[in-house]
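Here the structure is laid out as structure tokens; the discussion comes afterwards.
Excluded from the complex is one protein chain; the other protein chains are retained at their positions.
So that you can tell them apart, the chains are marked A and B in the order they are listed, and the count of residues begins at 1 in each.
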Amino acid sequence: MIPLALHSDRLFSSDPVQRDLSRALYATIKDLPIVSPHGHTDPQWYADNEPFTNASALFITPDHYVFRMLYSQGIKLDDLAIPRRDGGAVEQDARKIWRTFAANYRLFRGTPTRVWLDHAFHEVFGVRERLTPESADRMFDRINDCLARPEFRPRALFERFNIEVIATTESPLDPLAHHAKLRDSGWKGRVVTAYRPDPTVDPEFEGFAANVEKLGQLAGEDSVTWRGYLAAHRNRRAFFKSMGATSTDHGHLTAQTSDLGETECEALFWKALKSKATAAEAEAFRGQMLTEMAKMSLDDGLVMQIHPGSFRNHNPQVHQRFGRDKGADIPTRTDYVHALKALLDRFGNERDLTVILFTLDETAYSRELAPLAGHYPILKLGPPWWFYDSPEGMQRFREQVTETAGFYNTVGFNDDTRAFLSIPARHDVARRMDCRFLAQLVAEHKIEEDEAFELAPELAYGLAKRAYKL
Amino acid sequence: MIPLALHSDRLFSSDPVQRDLSRALYATIKDLPIVSPHGHTDPQWYADNEPFTNASALFITPDHYVFRMLYSQGIKLDDLAIPRRDGGAVEQDARKIWRTFAANYRLFRGTPTRVWLDHAFHEVFGVRERLTPESADRMFDRINDCLARPEFRPRALFERFNIEVIATTESPLDPLAHHAKLRDSGWKGRVVTAYRPDPTVDPEFEGFAANVEKLGQLAGEDSVTWRGYLAAHRNRRAFFKSMGATSTDHGHLTAQTSDLGETECEALFWKALKSKATAAEAEAFRGQMLTEMAKMSLDDGLVMQIHPGSFRNHNPQVHQRFGRDKGADIPTRTDYVHALKALLDRFGNERDLTVILFTLDETAYSRELAPLAGHYPILKLGPPWWFYDSPEGMQRFREQVTETAGFYNTVGFNDDTRAFLSIPARHDVARRMDCRFLAQLVAEHKIEEDEAFELAPELAYGLAKRAYKL
Partner (left out) sequence: MIPLALHSDRLFSSDPVQRDLSRALYATIKDLPIVSPHGHTDPQWYADNEPFTNASALFITPDHYVFRMLYSQGIKLDDLAIPRRDGGAVEQDARKIWRTFAANYRLFRGTPTRVWLDHAFHEVFGVRERLTPESADRMFDRINDCLARPEFRPRALFERFNIEVIATTESPLDPLAHHAKLRDSGWKGRVVTAYRPDPTVDPEFEGFAANVEKLGQLAGEDSVTWRGYLAAHRNRRAFFKSMGATSTDHGHLTAQTSDLGETECEALFWKALKSKATAAEAEAFRGQMLTEMAKMSLDDGLVMQIHPGSFRNHNPQVHQRFGRDKGADIPTRTDYVHALKALLDRFGNERDLTVILFTLDETAYSRELAPLAGHYPILKLGPPWWFYDSPEGMQRFREQVTETAGFYNTVGFNDDTRAFLSIPARHDVARRMDCRFLAQLVAEHKIEEDEAFELAPELAYGLAKRAYKL
């Protein structure tokens, strides 16, 4: 048996001066509540509070960070119980899947996934041995035993994780039934939604026209006219806001924005509905909708998030067989300076609007994002995202952003995850890495110690809470 | 009161081996004179030697590094006394502006601006407390008291800063009256000009045709013919050289160069003068002028500097209300490999020409700039520029450039600043960071200690002096 321990100095520099400062800073923030302003957990978990089924269904099958790595080394997704779109048979033996995972656990060495998994094993399930082929069955049984107990149901974990508030993400077409059930349940946990209109603003999304029609039905608006369509969005935003939403989220291929006249918008919208929009027109329409959403945010106060740069479903065979979000989304070069100009020309100088920018192109940190956020009042920078939600990714973010944008044009951490069990681990990584960065600034006499102690809780808690109005 | 101190080990690594080596290296170069071969201080300061008016007018209003950060957090430029183009009223109360600055000084934590300001407060004005709302008035009064004394006038500070030579930057349309006054004044401080022809070589510059006409008048050439236009440049370059210039400076949007036939040049020039040039033609013309300037440099020996990659005046509202250089210039991706080819094909192998390249796109360091400078005899790399004139920026520059281009294809430091008081601070940061980098090389046994002691004064002083022929 190989022991599993979480070292109390993990992720800190091994330089004694920096390590000791990191420790001291971390001690003041490690127990702060978790504010999770952007994520993809399933609200049904909290609404129904049913137990999670088993270790494989909890850790492997839903987590594309995990199964894409196994897939990259030749393991079939069918063998990991990833559901097929055609409903065909996939492996059903959860224990067998867990053993495959254990046999390949070495693949995750040096990755944040490994850090998150070990954290969850150790902290949530009390595991004290490393996952290996030899320990696989014992761990599988132990986790499953835990999951059957009431203190491992979603609401209990939510409370144990010390989550002050968590946001989920829903399409405008979602009736938010789980959120309604939650609101009526009397449970005190705060779960809010966020408005993610992609299926209704992207002409290239599957079923766009039908989605727009359904949007109109839900909103009681004639959504096949441009004005009715905008009114429908305003209506749904108001409904989302009534269900706790404080933000919108926009996952576009690029950061392109447009600012077109109404006639042109109407023409584009008509083409989009009729599936006659060219790729350039679809892009222009998506860009126009970012500007429209910014305008609506000025009115209703929802904070706007732009997440550009992912080439979704890069692998057509995987997409065809297993659908979206299967680890085959690949980052691309992303321009912000030209792309955002239409929106910024119109609204960039507002003082009652917040637009939070994310990137999958780290080259933009020092070249574009920090200079933009260090000038425009509406812009703030989201934390390192997706592939960069990692120790090295966080280090690069702070190193490349801080000198130009400072700390106060950033918005703390968000976990952006569907993997509920990883949430405490991810926030812990962010808190440790931020303390490490602050400790280095102090050790190199760039800021003073009292300033680091003031900044640490801001980065861990305050900035996110204020930026997202939570 | 919170004390303000400058730690003697600031910016050095906290690793004891590296820190001790850094200290030893730094001790040998910290008192070397400042060679400032590229900057934007106002020659009138030295010519007239009038006192600076007050702390806010010295530190805030003229420094776009400072006010853009305040602006990014919702503070109006009007409230910081930034002059409006329409002459409209802006805040005039210098003390009130200083208090706003003090109330927001936390925004600069982790930025080089903070390092420069604290250095100036401490070293120039003897301040021993941190700028806070509580200390704001005391510091304001102290600085203003100092400024009224003769030893704080520009020439006295120039001497106190131990500046051996400083270059300013002027347009060919500038009569260089301040430089003439300086030359005739008997003062021993060496202030030279640099030839920055942008207003007369960029068809998209405000008033291009008028500028060209004025250029011809100043030069006594018929500057509306292509040949006369080139002759006018040669004439003005000679005049600038007679006023001490050893270099030219070119601030283009891209690094594009062209090498066209005379007929084509004439046609482009005519279109440019008539405002009929397309964007591509304007770009081709600017590119042609880089090649023409390289040719002239071969003849007259002026060192050529190319500063590409800034999207100027990105924020039209700020530009319209307050004009140029208001913190709204944003870096863009910059290609060098294809862009410079026309110039390099023609002159790249010359041994009597120096072209110094700068970048706002750090991705070019290891991919394009170091390989180019590590091959072509005419090319050398300028120091990290603008947003990257910072500790982390300098570290990235050395880490990404040295292995391919070595140290001797770089040209030491230049401060590129309008903020006179920041000059000693900026050179001090560069010297410290270079010593830190050298110390790391020694500590990791990549170079020997005697080599680091030979390199340190080259990076701080020798390389700049020789590359710029000062």
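The rule is short, and it goes like this: a residue touches a chain if its C-beta (ideal position, glycine included) is under 8 Å from a C-beta of that chain, and two chains touch if they have at least 3 such contacts.
Just so it is clear, the structure is predicted and the values come from calculations on it, not from any experiment.
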Candidates B:407, B:420 or B:461 - the one touching the absent chain: B:407
Residue among B:132, B:171 or B:366 touching the omitted chain: B:366
Contact with the hidden chain (one of A:203, A:393, A:406 or A:424): A:393
Given A:47, A:81, A:94 or A:115, the one touching the chain that is not displayed: A:115
Chain not shown: contacting residue from A:11, A:97, A:232 or A:290: A:11
In chain A, positions touching the absent partner: 2, 7, 9-15, 68-69, 71-74, 106-112, 114-115, 130, 311, 314-318, 327-333, 360-363, 387-388, 390-393
Absent chain, residues of chain B that touch it: 15, 17-18, 335, 337-338, 341, 344-345, 348-349, 351, 363, 366-368, 370-377, 379, 399-400, 402-409, 440-441, 443-448, 450-451, 454-455
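Here is the rule we go by: only the chains that are shown with their structure count from here on.
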Centre-of-Cα separation between chain B and chain A, whole angstrom: 40
